[in-house]
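Yeah, one chain of the complex is gone here, protein chain that is, but the others are all in their spots.
By written order: A and B. Residues from 1 in each chain.
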Amino acid sequence: MLSGLAIAGGLLVITRRNAVHSALALIVTLLAVAGLYLMLYAPFVAGVQIIVYAGGIMVLFLFVIMLVSLERTVKERQFNRIWPIGLLASCALLALFFSVFEKGKKLFEDRLVPAPTESVNTQKIGEMLYGNYMFAFEIASLLLLVAILGAVIMAKKRI
Amino acid sequence: MLDQFMSYLGSTLTPGQANNQLWALIYVLIIFAGVSVAVMAMNWLERKALAHFQVRLGPMRVGPHGLLQPIADAVKLMIKEDIIPSEADKFVFWIAPLIGLLAAFTVYTVVPFGPSQAVSDMNIGILFMLGVSSLAVLGVVMAGWASNSHYPLIGALRSSAQMVSYEVAMGLAVVCAILMTSLHGLGLYGVSKLSDGTGTLSMIGIVQAQQEQHVWFLFKFFPLGLIAFVIFAIAMVAETNRAPFDLPEAESELTAGFHTEYSGLRWSLFMLAEYAAMIAVSSIAVTLWLGGWLRPFPNLLAGPTWDFIFALFPGLTFLGLGAIAFLGTVRMPKHPYFKIQTIGLAAFGVVLAGIGVLLLAIPIAAKVSNHDILNRSTEALMNVYWFVAKVAVFMYLYIWYRATWPRYRFDQLMKVGWKVMLPISLGVLILTAIVGVIL
Partner (left out) sequence: MADIGTLHYLVVAAALFVLGVIGVLTRRNVVIVLMSIELILNAVNLNLVAFSRMWGNLHGQVFSIFIVVDAAAEAAVGLGILIAFFRNKETINVDEIDLLKW
């Protein structure tokens, strides 16, 4: 049911004329995906997704939509002139995915590792972040710094 | 269904852990009803307290001392005409207050009223609460956008910018408190079982850590706990758009900001969402720093006699309130016009005193007969009472802030949020970590 909600949300994102409606549909999709993470016993990733994605990035998107929305964008044509080609390419991609799933079905059988005890998930992720992935962690913080600087400079009126 | 009902009565787990849907539903309904009553009481208290701060009387006519004023307000708002601006985006206009309400009420699923009285004790309780309160910003933004007019749009943009900036300081202060669950400082009172390097993000776990470390996190690593608490207190006032950070919704500034175009029932939904969010973040603050449901000195003054004495507090409080109501009755003017108000206030006093007597009877009966259900209901009563009492103190503080302090200008607000709160909370975080590891 959650996956149905996620896919319906995705469909709404790409088909609505009004950008604000698309943003709302994306929020619904993100929350549905967070629910799917919870079903996969990944509570920390679900929490991070809600805080960062649904709470932060979507607010940013809504801000920008409000700042740049013109009246004439609503009345313009929504889809590209070459949309049949895009649709065809995506259907080819989907067919590729399905063929991969069919061929590899034996690899990922319905083998789900028994659910780990929930209370240690966050702790283990923390251990891994600061243990194995320490370098990536530092690089990610550097990336965020660069992104902040870039966004501020881009949006300034005069440098 | 009946066996689901009975099987939970003896357990010491939350309904979420015991996988008991009926009791989870009952808890949710109780919390919903409780919060609605609390919001109405807050409305009344705000008007009365603000009035008394400003040396006037506040609503006195509607019920005795204005006690029925919130009900009158609710009725008025419900029968008002529901105006939707003509160019507004109908779907977004309709859904914006609902999102604010949803975000405010969903926090209550993780708020613990007792060691087993929470709807569900999620292991990432704090993370969940931070995420859900960041969804409240979406409601504000959509409300401003959907109204399709300048003032709400500017109000919404300002309000969401303010909420987002203070969320950062709030999150860092929360991380400070979580750090303290696993660092046990000087180890004066014995090593708590959580302090072998693993903290916990679950709300019930945080209060239990405070219980085992014999210290409210407010006073831990003094003054670091205090500074973290002050930062969280300021940030939570800014999060809920309350004075002195209420520029986006102040009546004299932007004609009521982002909810200008909402009338009647929708506006009351916004007010409900705002008060519910206030109570929600106050209960988070109480859980993280003030010891949650723990009575004062749970470890220093332990033992069945002290437990009994502290268990008498709820009943005595209600009896005291009933006595105040009787005092008011006696002091009512003796004019025949006031007869019905006098009778009303006396009836209210009788109700309060009745509740007080009932709440006194439970611990006394438990002490006398030592029955299992009575013992546990005394415990539950005490936990809920102390929690609600602490949150009530916060509510009064909110009203006090509104009455006393002038409003921040918007650029001053943002300056404080980023240039003052963020560095201080970072500093407190680092110092807590250093002090906790060294000591």
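In the analysis below, contacts are C-beta pairs under 8 Å (C-beta built on N, C-alpha and C of every residue); 3 or more make two chains touch, one makes a residue touch a chain.
From a predicted model like this one, the values you see are computed outputs, not experimental measurements.
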Check: Taking the complete complex into account, which shown chains does the hidden chain touch?
Finding: A
Next item on the list: Extract the touching residues of chain A with respect to the undisplayed chain.
Entry: 3, 6-7, 10-11, 13-14, 19, 22-23, 26, 29-30, 33, 36-37, 39-42, 44-45, 48-49, 52-53, 56-57, 60-61, 64-65, 67-68, 70, 73, 76-81, 83, 85-87, 89-91, 93-94, 97-98, 101, 105, 108-113, 116, 121, 124-125, 128-129, 132-133, 136, 140, 143-144, 146-148, 150-155, 157
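Convention: only the chains that are shown with their structure count from here on.
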Note to self: Nearest whole angstrom, what separates the Cα centre of chain A from the Cα centre of chain B?
What the structure shows: 33
Next item on the list: State the interface residues of chain A toward chain B in the complex, per the touch definition above.
Entry: 18, 20-21, 24, 27, 43-44, 46-48, 50-51, 54-56, 58-59, 62-63, 66, 118-119, 121-123
Notebook entry, point to check: What part of chain B is in contact with chain A in the complex they form?
Noted result: 89, 91-92, 95, 122-124, 127-128, 130-132, 134-135, 137-138, 141-142, 145, 153, 157, 160, 164, 167, 198, 200-202
